[in-house]
Every structure is written in C-alpha cells, then in structure tokens.
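Yeah, one chain of the complex is gone here, protein chain that is, but the others are all in their spots.
Presenting chain A:
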Amino acid sequence: MVHVSATPVLALRGVSKRFGAVQALTDVELEVHAGEVVALVGDNGAGKSTLVKTIAGVHPIDDGVIEWDGRAVQINKPHDAQNLGIATVYQDLALCDNIDVVGNLYLGRELRKFGILDEVEMERRSRELLSTLSIRIPSVRIPIASLSGGQRQTVAIARSMLGEPKLVILDEPTAALGVEQTAQVLDLVERLRERGHAVILISHNMADVKAVADKVAVLRLGRNNGVFDVKTTSQEEIISAITGATENAVTRRAARNAEAQK
C-alpha cells in the first residue's frame, strides 16, 4: 500500500546540540522516508522539540550530519529548511483570526495579477487543495475565528502543503483537540502519507501514534532510546522505552556481562 523509497528523505547521523551547559541532544539518529509517518515520542524534556527545531533550522546543530535525499546539507536558518522542502506546523498555529481561510492559506505569498491580489485564483486553488486533502470546512471565505480547533489545525496543515514540501513536521497536532477533531487530523496525516510526503509526528498520545505512524522513534534524555515498528510493538514496550522502565537491575547486569565478555 505504502511505497517507501530506499534513500531516506531526511537522515540525522549523530546529531548533537548543546545550550550552554545543557546537552539537549546527544548522537541522535533518525531516518524518515517518503510516504512514511515517523512518530517522535518521549517524555517532557526528552529533546523532541529541540530535535524538530534543529531540522526546521531554528537551532543549528553542533555536531553530526543532516542528510537530505542522501547528501549532507547545512540547515542554519528556517529559510534553508523551507528551501529544501521542509514544512513545520508548530503547536501554536500562527493563523490570523480576522482573515478568512483563503487569506490565511496564502498569507505572505499572495497570488497577484498586475500587482493586484488575484482573489479568484487564490480561492479556486484553496478549494482545490482543501478538497484533495478532504478537509471539510464551512466556507473558505469565513474568518479563521469561526472555525473549531480541529478545523484550524487542518487549515494550518493545509497551509504548510502549499509549497509542496517533501517533509512535513507536525508538532503535537492533536494536543488540544476533541475526539472527532482528532480523528479528522489523523485522517489528514494518512492522506499526507498517501500523497507521498514524509511526515514527522510529535505526539504524547500513544493511541494516535499507534493509529497513524509506521515507525516510532523514542527519545529519552536527549538520546535515541530505540526505533520501533508500530505493527509489531506493543504499547507497553514503547511506553517503557519512553519512561526508561527498561532500565532495571536485570538489564544493567546483562549490559555489564556483555561488556565483560568483550
């Protein structure tokens, strides 16, 4: 059903990031392929947001390599990430409440004809985009203020799709949503995958992760703590990787014994 390419769209190799005395990320590895949803999970302070911001160009990395389509790239500014084809939807959606859906979708990149806003073309394309993503909203000509939280989230995601990005990063897209709205957003995530986009999904909600993700990458205290295949892994295993419950007397002895044997 889902075609996964051989070369990852984005690969992080041994990425580290320090803020002063705080080592936020240590030797983090991550691979995302086209048509694949990778859930990034971890406890609070595990480094999820920092990792996403390094990819989005907000915080340049200190060590390691970021590979894009198999070749090493530098991402130092948000602009670099955008040029590569990385779109990020942050938790606070950054939409203008007083402007209608079309205006928000095209904010900062309005279509113009002879210097005048081409409202007709923008509205036509907005409708097209929203219907290919099967996004249902009352009208593209009502202010964002009239939309529900889930509808706003879908508009924000649709907005990120306008530049035809290869990789979409969604930061907690369902955090503040009700059951039905969460379902809408998860549907949308699946549609992004079907259209061949690579998706990184940050979430605290294991049910959401199990529902849409292909792989789960766990971060713990700024390090990788395992990448799991969603289908073959139980929720308990993932949660123990998040909380560090795998680390107990038995595992420590096993690790020591393994080292001693070398």
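In this section, contacts are C-beta pairs under 8 Å (C-beta built on N, C-alpha and C of every residue); 3 or more make two chains touch, one makes a residue touch a chain; residues count from 1.
Simple rule for what comes next: contacts and distances are computed from a predicted model.
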**Protein name, per the UniProt record, of whichever chain is missing from view ("Integral membrane protein", "Xylose transport system permease protein XylH", "Fe-S cluster assembly protein SufD" or "Mg-protoporphyrin IX chelatase")** = "Xylose transport system permease protein XylH"
**Asked** Among the options A:Val22, A:Ala72 or A:Leu107, which residue touches the chain absent from this view?
**Response** A:Leu107
**Asked** Of A:Val65, A:Leu117, A:Met206 or A:Leu221, which one is in contact with the hidden chain?
**Response** A:Leu117
**Request:** Just the residue numbers, please: which parts of chain A touch the chain that's not shown?
**Result:** 92-99, 103-104, 107-110, 112, 115-117, 120-121, 123-124, 127, 130-131, 134, 136-143, 145-148, 180
